[in-house]
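Read the structure below first, then the notes.
Here the complex is missing one protein chain, while the rest keep their positions.
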């Protein structure tokens, strides 16, 4: 991607390239005495805050609203604790392994503990510490996304261990491969803001997890309606807001590239939201709030890889298509195959991520309003996108499978039946969410 | 306004002028090779996110908390769906009709589907796509504001159709008239961030709507207390935060103009909040949370047209005066005339907007701490403000009247009595907000 | 501090110094024709919004979730009303008394009513009005922090009067002493973003208040569980997000200093959150949501003075240490001494602030990854830090003691027993938070 | 004395209370309950999951009255609570052997 | 056996429970209810609308006791639940013909 992008007008330069280059090879650049642009820095600082907000409160609320009251706090603790743990690991070794030079899969340890990075270190046009922070929020968000797939039944200690290991063996390698100078970066696959590294990666891990843990007690027999769609709405809306930082922040500068990513993050999402609403209205008879917010997430996931490449109208179509496919997975495929992906992590993040990743190869076409890339050929680009997608799916699936298996055989993955029935809030965390 | 503002020190240049000029006449400007200022761009990107956040979750929560539990989700779906629909329409034709050259009321279709706008197009000192996004959020917010006036009883399909038509025949023309080079832009009326286009426009449509739909079943007999003032507080607080983007973003640059708009958005709001609190305390015996947050909204509405013209102390007075008048409408006029403006859209947005629009002509006076404008004369300025206000009221009233009438005669505006009693959540959307 | 900082590389210049200098001595600087940097301005505008968001909704929700349902709205009204009142007082005289030249304790009144400040006034590299707004949010937040210590029992009118007086006699002098050119500014104490002025100041006032008001009826006998930990989580998460503006905004520029403050605001918080979680898990048997979010706040408080001085790894340690000490106060000291610091304002803000203030003197050491300061000597720096801390504690304690005493003897501090039992929502504000 | 327990549609509460007040009933106790019976609820749909509940929200009124008031109480409730559609609810009457007013210790008819 | 149903002020619950435990009552069932009676509620005001509710929050306790415990139970509740102000609530006693403990199938006195 790096090479291709170099020829490309700058407006839509993916963060991975632009900044990783600056970060990883800061020495070479040093002669050019890089200067900080306060406008770009300002935008990246606030983008970082926006992505951090996606973890808490946004993801916590989005997921929390969907579970039953008795498991509300467990979801919140899980998201909060995973986020914090990843931040620490990111500083200790994550950033270094992902974004310094190394082999095809991992970087090195030269910046472990952020060694050598001072407030004056520069990455592109922003302080390197800002880049560290921005990337930290991605690293902290991704493992937290997974918990929705096996919510309401996982053992907290098992989850923390899984998250730390999965971060180390799945997130970091994928980030290094796609953004940090590793394997996939040279092959021309387009992934503007992390469709593969974040969404496919997390979605597939969720699917493996929910299959390995098994269904919730009573699944399919008892009613398990969301305990507060109001909170889910708040979460979805804040995820959308945060995603502006996620996508437009991935331009790494406050310019035309960020502008394009921002408008696509509006139009794809709006298109997807309305698509789900109208399809549900037609198929199920009523348009629902959970439907429209599910569409919002599906659209956001799908536009993630395409945000800096597609045009605003193409993005509407992208969002709508992804939304309808995710709808189909949530309402039909899941029931047909009987996996209990409790909060539809795979069905939306996994599936939406795959659709987005592949369609990015189509919508980048200038004839469809996309920005185009040097020497664009739709057939070969589609092939490249598919390869990267398949690598993402495979890597995450294998790592997750091994980790879940090992943890299951050692400390166990699930709480006891009694604890599950009592609800994780009381049994695992000793609290109740509400005392009205 | 445009001509007047040109002579004016720049610090408080209203967005409409500054950017519309850049946007609409980008060709002429092309010779001057406009450059992007990353600081301004950064501020406008984040301002856009702030205004988007006003729609969801802020407005959804503010309104949602005020309705009864059984209608909570209906309000959230309405706000969400309208917001998304307007975003699509804005890209398809809204932006072009509002902000390209045309006649006194509408622009042209040359930028329909955002034709010709690339990441490199510049508007003022920011990418044109950022201007498109910023204005998109205003266009998406305004029709959503209206729903509060006839909440808890409107048919969802009727509402979507009304919103699309009202956007086309009331919002776009008003935006073109005031900001896009149309009728009112040349007459010197001051409207910094959209008092007329947004608040008067929406408030009047709400009044017409609640009169045409009639009262809720049980209105005046049954208790209809807000189901969650906590959520209403969150909504109001986030509206305030978003309004910093709305008002200070309307300066279109990160400079003294934005700074003035920001401090006024603090002081007017604080003044209005305390005014409502103390008046309620004196008149009703107790100061309430709903009172203070109602004051917050009244103050924000009132300062919208004045944010870049008044001084910080003048704004305190502006907020307090508007707040007391809105209090009077909510507690006395509404009961006296018996219209069921369920969530006080007219009583706060309409009335506060009118008060703000007219007092802007007073508070701009340098003797009162305002910025002044070239050749200022309070009498004539007040006249100009009144004319613009009356045009806004009249236009919105007539368009809304026709639209509501037509929809009522075709598909009908209201749900059935049974559905209304059951609550719109279940009857229209097939969900319940809470399962505690 | 000012002198010391001048020698210091700029990256970590505390806001107080950098801007106060600009603000207070704008005349002198005028010759140098200061120019606005749009990038810095953009960052300070959004930082201001972030800090404002800490007041409402963040603090309101954090505190509100912790009280019983019947007192929910009272907390929200208190926070909202105090915030608004302080904004008005800040414009009227607060800013002038804190940030103009005067004696060791107070500035002058030359800028009362913001006299002489126009949109073109510059402070450092940003408009002075932005500096006024940014500082206004600190001034509005601090008195609101105190209410948690005596929640569920204070008389609303007494609270408003206390807040206005405490603001005038404790907040303003402390701000002037530390940031505005007063007594403590010259002695070399390090306080990057307000550990003394904000947290120690508020925490100590809270302790005095809860001692003077006495315990809640039923304290220690009846169960008083938080009515919604979900809301508390949202509040804590938003406080964290806002704190990025608080700390990184205190760099007053979008550069390396802000970057350092931001990463420390991540790592200290994550470290503190996990420390509380694991200590609670070990000591009480279960890791709780309230535990992890309490850790978040403890970490944020502790890193406030250190944000621009410590290194990212040092901050992890700082957060963890402060968190464990605060845990000890909340779970042991409070019960041992029997004060009813209802929402642990002293136990977290006071104690965390003191720990942070003192450890800043350690962690600034370059050998520990800190930025260092000119002529650093750990022993003497620790002494300086201790002096400033003790002054903060003493000043706030004495002022609070006098004020609470006077109010108690005149209009009384507490509501009646019946009102307390009924709940303040109904008895003081005439509303109920929820009607599900 | 008799304990009249009535299950009614929630939105009929104001009318029923007024009817009871009109005949001199001065107190009652109200509980939010769910009713299971002939009346079927709306189907709720949450993504892939559809739930058609048979539990309808109802109000349960409990009022103790003197023996001679019982029949009038029943009639007042039946009249005011009726909509004529399925799900209007039931009234049950049981005997009460003793009533105490906590405030005063008054017993039986005196306590009502 | 007797079923004692008591409507009390919520904040009196701990005292009443302790009083009942003291005389040997080992179980009871508690419901949050609204009481309508002499006691008048606070007026609530929401912008233009004022509601003065007569529905006060109460707790409803239900305990089945052996016949010989009934009077002591009533007295314990009346004593502990009393504040002397309007709205303290009522106690009703009805006969119970049969009691079953679900866990064991034990009947009547054995089941208590």
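For reference, chains read A, B, C, D and E in written order, and residue numbers begin at 1 within each chain.
Simple rule for what comes next: a contact is a pair of C-beta atoms (placed from the backbone, for glycine too) under 8 Å apart; a residue touches a chain by one contact, two chains touch by 3 or more.
Here the structure is a predicted model, which means the values were calculated and not measured.
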Where the missing chain makes contact, among the chains that are shown: A, C, D, E
Residue of E:3, E:19 or E:74 in touch with the missing chain, whole complex considered: E:3
Absent-chain interface as seen on subunit C, which is shown: 223-226, 280, 284, 286, 288, 290-291, 294, 330-332, 334-335, 344
Positions on subunit D where the hidden chain makes contact: 2, 5-8, 31-38, 55, 58, 60, 74, 77-78, 81-95
Those residues of subunit E which, in the complete complex, touch the missing chain: 3, 17, 26-31, 62, 64, 94-103, 105, 111
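In this text, only the chains that are shown with their structure count from here on.
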For subunit D and subunit E, chains touching each: B
Least hop count linking subunit B to subunit E through chains in contact: 1
Co-neighbours of subunit D and subunit A - touch as defined: B
Same-residue or different-residue interface between subunit A and subunit B, half as cut-off: different
Rounded Å distance between subunit A and subunit E, as computed from the means of their C-alpha atoms: 53
Overlap residues in subunit C, where contacts from two or more other chains coincide: 37-40, 42-43, 46, 228, 430-432, 434, 436
Junction residues of subunit D, two or more chains touched: 44-46
Contacting chain pairs - touch in the sense defined above: A-B, A-C, A-D, B-C, B-D, B-E, C-E, D-E
